[in-house]
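Every protein chain but one is kept in place in this view of the complex.
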Amino acid sequence: MKARLRAAAAALILGGLFVGLLAGVRDLPPIGDPSSPASTHVSPRFIEEARRETGALNMVTAVLADYRGYDTLGETAVIFAAGLGAFVILAASIGGPRRETPGPGLSHRVDSLLLDTAARVLAPFLLLFAVYVLVHGHVSPGGGFQGGVLFGLGLVTLRLVWGPPRPDRAASRFGPGVRASFLLASAGLLAYIAIGIAAMAFGGAFLDYGVLPLGQDPAHVRELATLGVEAAVFVAVSGTVAVLFETIAVGVAETGRPLPNEDPAPVEAREEG
Amino acid sequence: MMLDPGGLIATGLLATMLVTGAVALLVNDLLVAAALFGVFSFAAAAWFAALGAVDVAFTEACVGGALTTILLVAATFRTTRRLDR
Amino acid sequence: MIEALAGLLVALPLAGAALMPMVAVLRRRGTRWLAFGLHLLTFAAAAAVFARTAATGEAIAHRMGGWPGPFGIELRLDGLSALIALLVTGLSCFVASAPVDASRGATRRASPVREGLVRGALSMLVAGLVGIAATRDVFNLFVFLEISSLAVYTLVASGGGRATVAAFRYLIAGTAAGSLYLLGVGFLYGLTGTLNMDDLAARLPGVEADAALTAAVALIAAGLAIKAALFPLHGWLPDAYVFAPAPAAGFISAVMAKVSAYALLRLLGETLRGIPAGAMALETMVWLGTLGVLVGGGMALAQRDAPRMLAWSSVSAMGAILLAVGIGSPLALAGALFHVVAHALAKGCLFLGVGGLAETLGAGDRRALRGLGRRAPWTAAALTLAAFSMIGLPPTAGFSSKLLLLRASLAEGGPAGVAAFVALLASSGLAALYFLRVLEGIWFRPRPEGRPAQRLPRALAAPVLSLAVLVLLGGVFSAVVEREFVSGAVEAVAGATADER
Partner (left out) sequence: MPGISAVEAVAAALLVGSLAFILAAVVGILRLPDFYTRLHAVGKCDTAGLALATLALALLSGDLVLALKLAAVWAILAVANPTGTHALARAAGRAGVPVWTADGAARRKSRRDGGPSR
């Protein structure tokens, strides 16, 4: 009864939220309306000046990494904080006694020639494409976050196929352990902050890339520094992706039996039809 | 008005998101829920792309479609597959 | 020069958040003094900024990336922001030196790596909270809200066991709150095309879209009210405070909800004040705050467990602060801010002390505290002082702040003002009941048979004692506190709203 009351209350609240949002949205200018405040107040400057001021062809990159670079630093910190939280909560025993080595699966090498070969063929392209997305972010959609996630996914793919890093295995070169990934994430966030503080050291505001002594043309300097910042985001994000995977997947054992709580009769159920 | 293809596609994607999201919340099998979240994310990514936010769509496809699904499955393996047991 | 410090105020703890876990993973030790040094440095920067704003009465701005106003993000520390930053960074110094396993006594030591990680999370929390206080950009505020939230979930969950469940519930509530706030910001951006608070305040009165504006205000107010634990949105608070490890609980209970209350004051009391829905939200807040004062006090009275009692009394205190923010007169704001300071000091002291004791004893039952007066008179005295401040007895800081709040609610008049006045008085009575019950046990009862002797870990004893001294000083020199610390902050808000009228 109590559960039903709760569900009713939740439905009431959500329904109210829905109606309220609907009422509010009707007052908003339509999406993409060129005469809406969102398109006439701040945006024109970004559209007209971004190329000249920041050197980035892609306006999204100009806004994210330069005009509102401080937000991006914050978002990087949010992602790092997620990795930190997972590390604290899930990998609590680190530094303590060693875990028992679990069986194959998410935590062990998958011995399959097909998977191994496919990973060898695909992974280099995946990792390279991640770097391309990072570098090309100035011109096309992409940048540090997207590239970082792709790179992290490449690492996760390798990790899934080749198992965790183990000192007695050659695969340990690739699978980044929790600590190594975490160091990567920290280093990325630190690098971002360091770029910001470096700008202060050269007399500008925090993250004021224009003052950095990287060349004559301020727009070009900003472009270079933006790439630096994006690279820092890239490192932080890919490190965090690896941390999340390592902390969540560690200890998963493939037992050769059905998964826990697996219902072993799906085939019989199918035959009814 | 309702019949322009862009609007229809957007409506379809939003409906997909609504249905997959709701069903993911209701099913007891967590692996199914994870898979549904993958579908949800792809619909969201496609919708973002339809809105012209290619960067966001890109991110959503990477994070929601691939990474989150992997992590959810890994977490399911570590804990329990069914909610009602 | 001072502008540079304003910029570093967030960058320093953020760098610490990345650096400390790194050092911990690489070297395994040394994070304790690194943490203390970094927090002290941040505090020094905050103090310098605060001193400057107090001396000149002018805000210190830092344009991130060198971009002006609505195009870039601006940090601006006026009297109010600087006061909050000072409070956050100051309190962080007290807990930064405490080892994260202080609360566990001799039974279990956290690994040095884990200590470093938790210290990193604390540093991250400080960065987020100071960022919320400093920023002038509503979206940037959301980013910092998320940073602080993620860090605080980590800190709460680091207690292990039931703390993880508490952290998860907190996470659900906090994520819902963040989403609501972000939706509200989205509405505001759609209506005005800007995210800068000053720009918003200037453009909002010209917007003709009542339903959307109301929705925006309601979403933002609801989101922040969840974070500020305004009744009836306080559900996440008790468990999170109770199950967090003592040092973390001390810091979180002291500042976390209050920074959200600051954000409410900043946005509703200043940016959104010019529109009807903003004023309506403030009125609602007075009534809900009044209810929260009573419910929090009543629930605190019903608890047997001492940390849980303290947590419910936090709900009551947040109600008092928010109802004063809702009233919004300069007198009420002075009361609210004084109460923020007084309650932060006293609650920090109590949570560090009682939490530390409860966890060494392995029980939070208030009877476990019996006989503490004989066994550890200094600790007991410090806790007593803090409890007096919570009740509102002279000569503590709590007395002065309660007095201001009472005067403000009387001056406001009307049904809301009278209700607030009565509720505040009643809450003092309730607090007297539940705190004196504990104090009687501490001073006049013998230690129960078979109980281990209570002992506060040394690393926690120093913060507890110094916070208690601050509580006392804040009461004795309440005129100084009001003049030097609070009045500048009140002027920062009241001055802005006076200009509009």
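For clarity, chains are labelled A, B and C in written order, and residue numbers in each chain start from 1.
We take it that a residue touches a chain if its C-beta (ideal position, glycine included) is under 8 Å from a C-beta of that chain, and two chains touch if they have at least 3 such contacts.
This is a predicted model, so every value here is computed, not measured.
Visitor: Can you list the shown chains that the omitted chain is in contact with?
Guide: A
Visitor: With the full complex in mind, choose from A:10, A:25, A:47 or A:118 the residue touching the hidden chain.
Guide: A:118
Visitor: Extract the touching residues of chain A with respect to the undisplayed chain.
Guide: So the residues of chain A touching the unseen chain are 110, 112, 114-115, 118, 121-122, 125, 254, 256-259, 262, 264, 266-268, 270-271.
Operating definition for what follows: only the chains that are shown with their structure count from here on.
Visitor: Think of each chain as a node with edges to the chains it touches; is that a line, ring, star, complete or other?
Guide: It is a line, because the chains touch in a row without closing up.
Visitor: Mind checking the centre-to-centre distance between chain A and chain C? Centres are C-alpha means, answer in whole Å.
Guide: It comes to 30 Å between the two C-alpha centres.
Visitor: In angstrom, rounded to a whole number, how far apart do the mean CA points of chain B and chain C lie?
Guide: Computed from C-alpha means, the inter-chain centre distance equals 37 Å.
Visitor: Can you check the complex and tell me which residues of chain A touch chain C?
Guide: 20-21, 23-29, 36-43, 45-46, 66-71, 73-75, 77-78, 80-82, 84-85, 87-89, 92, 94-96, 179, 182-183, 186-187, 189-190, 193, 196-197, 200, 204-211
Visitor: Spell out the part of chain C that touches chain A in their complex, as residue ranges.
Guide: 3-4, 7-8, 11, 14-15, 17-19, 21-22, 25-26, 28, 62-67, 70-73, 111-114, 117-118, 120-121, 124, 127, 131, 137, 139-140, 143-144, 146-147, 150-151, 153-154, 157-158, 160, 164, 167, 183, 187, 189-194, 203, 207, 209-216, 218
Visitor: Would you pull the chain A residues touching chain B in the complex into a rising list?
Guide: 31-32, 60, 105-106, 141-143, 145-146, 149-150, 152-153, 156, 160, 241, 244-245, 248-249, 251-252, 259-262
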